[in-house]
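My questions will all concern the structure given below.
A single protein chain has been omitted; all remaining protein chains appear in their positions.
Think of it as A and B in the order they're written, each chain with its own count starting at 1.
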Amino acid sequence: MRAPATEAANATETGKTVLSAENISLTFGGLKALRDVSFDVKKGEIRAIIGPNGAGKTSMLNCINGFYHPQEGTITFKGVARRRARPDRIARQGIARTFQNVALFKGMSTLDNIMTGRLTKMHTNFLLQAIYWGPNQREEIAHREVCERIIDFLEIEHIRNTPVGRLPYGLQKRVELARALAMEPDLLLLDEPMAGMNLEEKQDMCRFILDTNHQLGTTIVLIEHDMGVVMDLSDRVAVLDYGNLIADGRPDDVQSDQRVIDAYLGVSHQ
Amino acid sequence: MQVLFDFLIGPFFQIFEAPIFFVEVVIGGMAAGIMYALVAIGFAVIFKASGIVNFAQGAMVLFAGLTLVGFLQMGAPLWLALIATVVVMVALAYAVERVVLGPLVNQPLIVLFMATIGLSFVIEGFGELAWGSDVHRLDVGLPRGSFFVGDIMIDRFHLVAAGSAGALVVAIVLFMQYTKFGRALRAVADDHQAALSVGIPLRMIWVITWSIAGVIALVAGVMWGTQAGIQFSLVLIAFKALPVLILGGFNSITGAIVAGLIIGVGETVFEVYWGQMMGGATENWFAYVVAMIFLFFRPQGLFGERIIERV
Partner (left out) sequence: MAQDVPAVAGGEDTFPKLLLRNARDFTSRPAMREKDYGIWQSWTWGEALEEVRALAIGLAELGFVRGDKVAIIGANRPQLYWTFCAAQSLGGVPVPVYKDSVAEEMAFVLDHAEVRFAVVEDQEQVDKLLLLSDRLPKLEHVIYKDERGLGDYDHTRLHAFASVQDAGRSAIQKDASAIAEWEKELSRGGPDDISVILYTSGTTGQSKGVIIGSGRAIAAARDTVAFDKLNEHDEALAYLPLAWVGDFYLNFAQAMVAGFCVSCPESEDTLLQDLREIGPTFYFAPPRIFENLLTTVSIRMEDASAAKRRMFHYFLGVARRVGEDILNGRPVPLKDRVLYGIGRWLVYEPLKNVLGFSRVRVAYTAGEAIGPDLFAFYRSLGMNLKQLYGQTEAFLYLTAHPDGQIRADTVGPPMPNVELKIAEGGEILFKCPGMFVGYFRDEGRTREVLSEDGYVKTGDAGFFDSEGHLRIVDRAKDVGHLNDGTLYAPKYIENKLKFFPNIREAVAFGHERDFVAVFLNIDLNAVSYWAERNNISYGSYQELAANPKVYDMIEQHIVETNQDLASEPEMAGAQIHRFLILHKELDPDDGELTRTQKVRRGYIAERYQPLIDALYSGATSQYIETEVTFEDGRKGMLRADVEIRDVKTFPVAKQKEAAE
């Protein structure tokens, strides 16, 4: 299934840092969701964030894509440090994401959903669009082609025109990935991409994530509950527990870390 | 027996006896319906984009009317007054987004709905403060008077109202269907977070939507103002737009037009032929009863996309 020749891990060591989060702290009222968390993402790698429920994984993603603004710390993306940036701006800068509970535009077809991923790439001014058909149409066709390639890539041809609300959950997750890929992001955030899937769907999703990483060269940060999946997929793993970063490194190292075993692995094996 | 006859059969005799009168009644009803529709479209546009039932749409109609009259009274030529009013409405949209909607992002829709009730009073009060509380005559030179087609009398103003409503709808539909804004707008309506995550500037979309609603309010204000003068009772027409929305479906612009016509014609015909028996002033409740009956059978409205679980 998997291309045997390249080990993405090789590239990792030499890859440039795409994103770094330094000393991030996030508080909701009295609740500390993240405490002084630092970690980085290198170009071309698959980076996993794991941890028990409520450990602050999704909060971390939300900080990265601008839904939350940490009270302390800085996030640097592609060499530019930022504070309090709006999520739509961050999306335009090249960060795409999916959601734990599938956030699709339920009334639209699969294709239209994916096309929304191209909105930021459409340059024609929308006021001009109304009057000026030529460039607009040509642009629409080009974007449609990008979407069709993604549809082909994720093997969802058969649901191209189905309203996504009617799709089974596993396929909805795939459409969500497709929409994120349509943005041609530099950094892709996946929030539990395999949650609620059956074995076969999980295998498919794993394959798509790997293919995305290998063939499109997309840098990926993913949160996942399924330990086996994380260890197989990712190049480096960060472990959160109660908002603290308790381990960070290669899957094998993390797996044998005593704190991790206590905090997470021990729990999940009960 | 007599009562039953009067109620079920009598009116139809009257209709058959004087068909030309009936046609005129229907045309009058359609004219009223278009007026309702003009307000309802404003509701629908905002509902489509954000799921919010904008209680302040009526106040916006009044405000737009007052602003236009104000500029005219200050001696501005009509074209300038119109442009200035549009600018004011866009500024209002921006302010609404800044002050009300922005801070309330991700709040339950009911909270946003409540916010628009408050907004309604603020806009109304602000209009009163700025332009006074008198009834203003509004004459922007729309054609008045009537002419005959065969035996049927037609009011020129009604034609203009119908024409402008039609043009407005075509423009909005084209805008939504064929520009990237339309797709973005549908995305925003479906899921705010997801829309943000694909880079759709939510707040800009809202400003644009409210601006469109503001322009629609201006058109409605001009029409209503020409017919009845700009007065504070205009706010109340917002209530008449609600049954129209229920009938047409909250998120359908076509629905707003069709339902506006149905309700306009229905209530006028009912008042003329049945009103006497029911003690008159049936227009005040007819639309609501129709809407209520309709809710039983088709809660998503004639053209609505799905059952409204948001209000």
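Methods note: a residue touches a chain if its C-beta (ideal position, glycine included) is under 8 Å from a C-beta of that chain, and two chains touch if they have at least 3 such contacts.
Since the model is a prediction, treat every value here as computed from it, not as a measurement.
*Asks:* The chain left out touches which of the shown chains?
*Replies:* The chain that is not shown is in contact with A.
*Asks:* Specify the residue from the set A:Arg160, A:His225 or A:Arg250 that touches the hidden chain.
*Replies:* A:Arg160
*Asks:* For the full complex, which residue in A:Asn23, A:Gln71, A:Gln137 or A:Gln215 touches the chain that was left out?
*Replies:* A:Gln215
*Asks:* Touching the absent chain: which residues on subunit A qualify?
*Replies:* Residues 1, 3-6, 111, 144-145, 148-149, 151-153, 155, 157-158, 160, 200, 203, 211, 214-215 of subunit A touch the chain absent from view.
Just so we're on the same page, only the chains that are shown with their structure count from here on.
*Asks:* Express in whole angstrom the distance between the two chain centres, defined as the mean CA positions of subunit A and subunit B.
*Replies:* So the centroids are 43 Å from each other.
*Asks:* Flag every residue of subunit A that touches subunit B in the complex, lowest number first.
*Replies:* So the residues of subunit A touching subunit B come out as 65-67, 86-89, 91-92, 96-97, 99, 103-108, 112, 115-117, 119-120, 122, 124, 126, 129-130, 179-180, 183.
*Asks:* Which subunit B residues qualify as touching subunit A in the complex?
*Replies:* Residues in contact with subunit A: 174-175, 178-181, 183-184, 186-187, 189-191, 193-202, 305-306.
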